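Sharing a structure with you now.
Note that one protein chain of the assembly has been removed; the remaining protein chains are unaltered in position.
Let's turn to chain A:
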Amino acid sequence: MSSAAEQVHHDEHHDHHAPSGIKRWLYTTNHKDIGTLYLWFAFIMFLTGGAMAMVIRAELFEPGLQIVEPNFFNQMTTVHGLIMVFGAVMPAFTGLANWMVPMMIGAPDMALPRMNNWSFWILPFAFLILLSSLFLEGGGPNFGWTFYAPLSTTYSNDSTALFVFSVHIMGASSIMGAINVIVTIFNMRAPGMTFMKMPLFVWTWLITAFLLIAVMPVLAGAVTMVLTDKFFGTSFFNAAGGGDPVMFQHIFWFFGHPEVYIMILPAFGIISQIVPTFARKPLFGYASMVYATASIALLSFIVWAHHMFTTGMPLFAEMFFMIATMLISVPTGVKVFNWVATMWRGSLTFEVPMMFALAFIVLFTIGGFSGLMLAITPVDFQYHDTYFVVAHFHYVLVTGAIFSIMAAAYYWLPKWTGKMYDVTLAKWHFWCSLISVNLLFFPMHFVGLAGMPRRIPDYSLQFADFNKWISIGGFAFGLSQLIFLALLIKACKKQGEPVSARVWEGAEGLEWEVPSPAPYHTFETPPVVK
């Protein structure tokens, strides 16, 4: 190797004794390395949770019990939910934040790089604990990802302790990640990067990080109460000792509702980056987007009991939570209309990230509307705990959060690797996913309205045809993700055409000013933002 090449290599890493191999990843404090780790971890968890969904859909392919035991089915629904929420969606967003936030605000790295390393590396252990509990005698958690008492206290098995500890670790990881994001954004913006000049992805992540530090500790409290109720004789949720099982739901959903916005606000940020790029117009209504995001975050704290309409709340409480919930559709509507207005009379082109973003806007809105239907108290009594709810939250989480993450991957992947990915594969991935995901989740609305309950391994015969189609859609959606895996492997092998620094013609922002692939260290001298 020539000395010039070595010199370049040296400059790229800058670290004079950078460890290589596994140690590079174990010891890394570089925001790009940690972002990559988070993203790969999230993708592996996405496939793991997806495999569990395949078990669920295989069992529900036909009525009757044929493939798995009901107890195992319950473990699958529970762990599928936990993995997708805490293992796939949240780490994927944290990974994107690690990669992009410093580059978007012109910072050299995250503010707390060592804590960053720690917040990633405790995560695999959390999921190792959770997944290993499935192999214990009696199995893993089987009470649903919402772990309602007394299912998780009186009626659960001893592996509940492992569930509690793994949630504690996931929570600690999320809180550390959130603190890191906030400190980075508060203290490390480049000169001239005022708050109202920050890209929307940074804004939505800032607000998400505040939601995280506000509610993850409440979740930690809730699981701790479950732990002490189960093992140490306290009676937080035990009526015999003066507690109240309904109180569990209040505490859980006080965490749980902001949590669903934690999983969608960064998605709003991503879409707000992608749509202007491919419409070749600045984002319509930037300031209203910021205020709408903040309003959604604030409203998320006063709507939790809409998950509990059937617990026998008095009328005025049902009315309050119904109206507060419906109020959220106002700022959300502002966002959707702003995206549409951004595209209005733009020079639209339909590259893969834009295709995912457009699918997001349409399908997320469908999920939003079914959410609005669920918010109407009197009809919720019919929808409650049916597949209609399952359809609703999969529309907002799969075609919402997950599609936005895929859009983000397709948008920024050339910046990360320096090469354009295989666009043909990407388009196959898009169309296969789009068609199968609708086949998978749309008919769930119908079986739900007809009364098919969720979380049950069997169903009555009239639901058989729809469920067959749903399962076929599910298998197809699962297989479609293998196309994405193939594409990512090719991209990591650095195959493909080299791309320019800007990558996309209409891309604006500091991340597009640095060369592609983004050097190991960027913005060591802060750029000046005009």
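By definition in this document, a contact is a pair of C-beta atoms (placed from the backbone, for glycine too) under 8 Å apart; a residue touches a chain by one contact, two chains touch by 3 or more; residues count from 1.
Note that contacts and distances are computed from a predicted model.
J.: Tell me the UniProt protein name of the chain this structure doesn't show, selecting from "Cytochrome c oxidase assembly protein CtaG", "Branched-chain amino acid ABC transporter permease", "Succinate dehydrogenase / fumarate reductase iron-sulfur subunit" or "Dipeptide transport system ATP-binding protein".
T.: The missing chain's protein name, per its UniProt entry, is "Cytochrome c oxidase assembly protein CtaG".
J.: Could you tell which one of A:19, A:138 or A:191 touches the chain left off the display?
T.: A:191
J.: Looking beyond the chains shown, say which of A:149, A:164, A:182 or A:352 touches the absent one.
T.: Residue touching the absent chain, from the options given: A:182.
J.: Which listed residue (A:73, A:236, A:339 or A:463) would be found touching the missing chain in the intact complex?
T.: A:236
J.: Specify the residue from the set A:63, A:217, A:346 or A:478 that touches the hidden chain.
T.: Reading the full complex, the residue touching the unseen chain is A:217.
J.: Name, in rising order, the residues on chain A that touch the hidden chain in the full complex.
T.: 106-107, 111-112, 175, 179, 182-183, 186-191, 193, 213-222, 225, 233-236, 238-244, 246-247, 250-251, 254-255, 312-314, 317, 526
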